[in-house]
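Comments concern the structure below.
Only one protein chain is missing; all other protein chains are in place.
As written, the chains take the letters A, B and C, and residue 1 is the first residue of each chain.
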Amino acid sequence: MTKVIGLEEAISKIKNGMTIMVGGFIGCGAPSQLLEEVCRQEVKELTLIANDTGILGDAMSQLIVQHCVSKLIATHIGTNKETGRQMSTGELEVKLVPQGTLVEQIRSAGAGLGGILTPTGIGTIVEEGKQKIVLNGAEYLLELPVRANVALLNAYKADKVGNLVYRRAARNFNPVMAMAADLVIAQVDNIVEIGEIDPDEVMTPSIFVDYIVQKQSQEVTDLG
Amino acid sequence: MTKVIGLEEAISKIKNGMTIMVGGFIGCGAPSQLLEEVCRQEVKELTLIANDTGILGDAMSQLIVQHCVSKLIATHIGTNKETGRQMSTGELEVKLVPQGTLVEQIRSAGAGLGGILTPTGIGTIVEEGKQKIVLNGAEYLLELPVRANVALLNAYKADKVGNLVYRRAARNFNPVMAMAADLVIAQVDNIVEIGEIDPDEVMTPSIFVDYIVQKQSQEVTDLG
Amino acid sequence: MDKEARMEWLVKRVAQEFKTGDVVNLGIGIPTKVANALPDGIKIILQSENGYLGVGPAPEAGREDSDTVNAGGQYATILPGGCSFDSATSFAIIRGGHVDATVLGALQVDEEGNLASWMIPGKIVPGMGGAMDLVVGARRVIIAMEHCAKNGGLKVLKKCTLPLTAAKQVNLIVTDMGVIEVTLNGLRLKEIAPGLTFEEVQACTEAILIKPDKVAV
Partner (left out) sequence: MDKEARMEWLVKRVAQEFKTGDVVNLGIGIPTKVANALPDGIKIILQSENGYLGVGPAPEAGREDSDTVNAGGQYATILPGGCSFDSATSFAIIRGGHVDATVLGALQVDEEGNLASWMIPGKIVPGMGGAMDLVVGARRVIIAMEHCAKNGGLKVLKKCTLPLTAAKQVNLIVTDMGVIEVTLNGLRLKEIAPGLTFEEVQACTEAILIKPDKVAV
């Protein structure tokens, strides 16, 4: 009942026009090899949901550079100038969302909530088009769930049934996105046998994860 | 900068009439020694927020038996018949809440949200007095944040600055309650030095925790 | 069949509803027994709403772990590949549609799929615990219960009279008398327990049952 599959097969499940969520924060904890394969398979017209679009030159940024993405939902695009360029020419539709709002929207989808009320964005253009609810004199925006067809994640360790463990700041959006997509694919540094991860050590329960891809060690991660 | 203090001093911070949250699920992961001390100090008129009121005879149940509590917000009271008896005589005001709703209400308070929309309770008496919001034809209840003056928690391990680690099913409501009270006191089996808990192992960040009380080993926990 | 044999039939019949890999939450009582009645080769993943996946059998005597109990408070075990989490994650799993099926007991079920299972006003009010979330969130809701109350009262009704746990969420009702599917046209008696007739089941049922040979909608 192993969920381990090959890189090419895993990414072949992503079709043109799909909505994908990608973990990572300016490259840290982003599933770089899955993203490279998305580019290689020339998947197009994707809607991308991610914190950012990486740093120009990294795997995440290539999704934009190679025009795989036609619509982007992100919190920050300042580290990849190509994103801003495509936005200004109209090649790429961009929706910017506060980071804490985006993560709660994704969590809402994963947790079966209809949405959450947040004070973030009140009095700003983030309000536009949203329902405002006043409670005890305080204003909140109703932010709706955000989910995807596919989530692409990066983890440090997995067992063969798909329990995931992340490391340090590479955790970021990965565990939340694991809950909010129809198909969840994780790129993993270390794959271990079932039972080798203590139940309390698991950060993403196996049932959220559909496929695991062994990360190829092309770069050395210094754990110093 | 240690947060370790004595049991008596810790519980003396709870005053009559306060609202307290208590972790645990039918006794598992409940801070039994903190609760015994609440009874011993005869704190009264408490509003108690907890999953349940324990099993008649255990520390949690004693809060009810000894009339420390005048109002209860819980999801299930079937394992402590005294709670039902006090409810029927009017000695105890009881509000029953779906478990998934209660945990999201507490999380909302801790996370600075104005509330969440849940489908749970639609078409039932749980609806009463609540705002209903329709999104894409689906109905949701707007559930508001729930917070407390004090949270009493149980953890397996802590370092001296208050990072907490829980074990197995004893985690339950503890990490969420840690976020949603003005004062957070944890009873801990094992207190270790700062730096002895790996950053990735921490389940409740130190900044949520105000005081740590060393659990006295009166009962043997079999880790078989 | 005597009563005991029919209850055994019920448990085995519920157990046939699953396929390997299904994530299932079993309620307290009759539903719990389903775990031991799975057909050979079928492996499901049991969720315990107090906070873990991979519920295993009860521990051997002397191997009990006070931190590993099930949602009923009994000692349990976690199988290899299982994992623990907090209540927020547990109910994200439940409400978020990540549980394939839940099996729960009931006080009453009706022909719209309404369920009453958490209180009898003025009598017993144990509370809903996690049941309201389970019934709303699980992809399939299977009720496993005795067809009639101990006092002979009917439980499969035209309309529930007790406070609801959830409206229109029940998919299947398995009792010691048969298997009833909730359809848009009402309750279809899909299977009859060995030795009983349609008329015998109908006689113990307030709702009008659709005969097994009619095609479900």
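Convention: contacts are C-beta pairs under 8 Å (C-beta built on N, C-alpha and C of every residue); 3 or more make two chains touch, one makes a residue touch a chain.
Everything numeric here is computed off the predicted structure, so don't read it as measured data.
Which shown chains does the chain we cannot see touch?
Within the full complex, the chain left out of view touches A, B.
Just one of A:E37, A:E104 or A:D200 touches the chain that is missing; which is it?
That would be A:E104, which touches the missing chain.
Out of B:V38, B:L117 or B:M179, which touches the unshown chain?
In the complete complex, the chain left out is touched by residue B:M179.
Which of these, A:V4, A:L96 or A:L135, touches the one chain of the complex that we don't see?
Selected residue, touching the omitted chain: A:L96.
Which chain A residues would touch the chain omitted from the figure, given the whole complex?
So the residues of chain A touching the missing chain come out as 25-29, 51-52, 55, 74-79, 84, 87, 94, 96, 98-101, 103-104, 107, 118-126, 156, 166-176, 203, 219, 221-224.
Contact with the hidden chain only, please: which chain B residues?
Looking at chain B, the ones touching the missing chain are residues 1, 107, 109-113, 159, 161, 163, 179, 194-195, 197, 199-200, 202, 205-208.
Throughout what follows, only the chains that are shown with their structure count from here on.
From the C-alpha centres, identify the chain that is farthest from chain A.
C
Skim through the chains and flag the pair connected by the most C-beta pairs in contact.
B-C
As a quick test, compute the distance in whole Å between the mean CA positions of chain B and chain C.
29
So the centre of each chain is just the mean of its C-alpha atoms; given that, what is the distance between chain A and chain C in Å?
Roughly 35 Å separates the two chain centres.
Which chain A residues sit where two or more other chains touch them?
111-113, 199-200
Among all residues of chain C, which ones touch two or more of the remaining chains?
Counting only residues that touch two or more other chains, chain C contributes 52, 78, 84-85, 88, 91, 94-95, 136-137.
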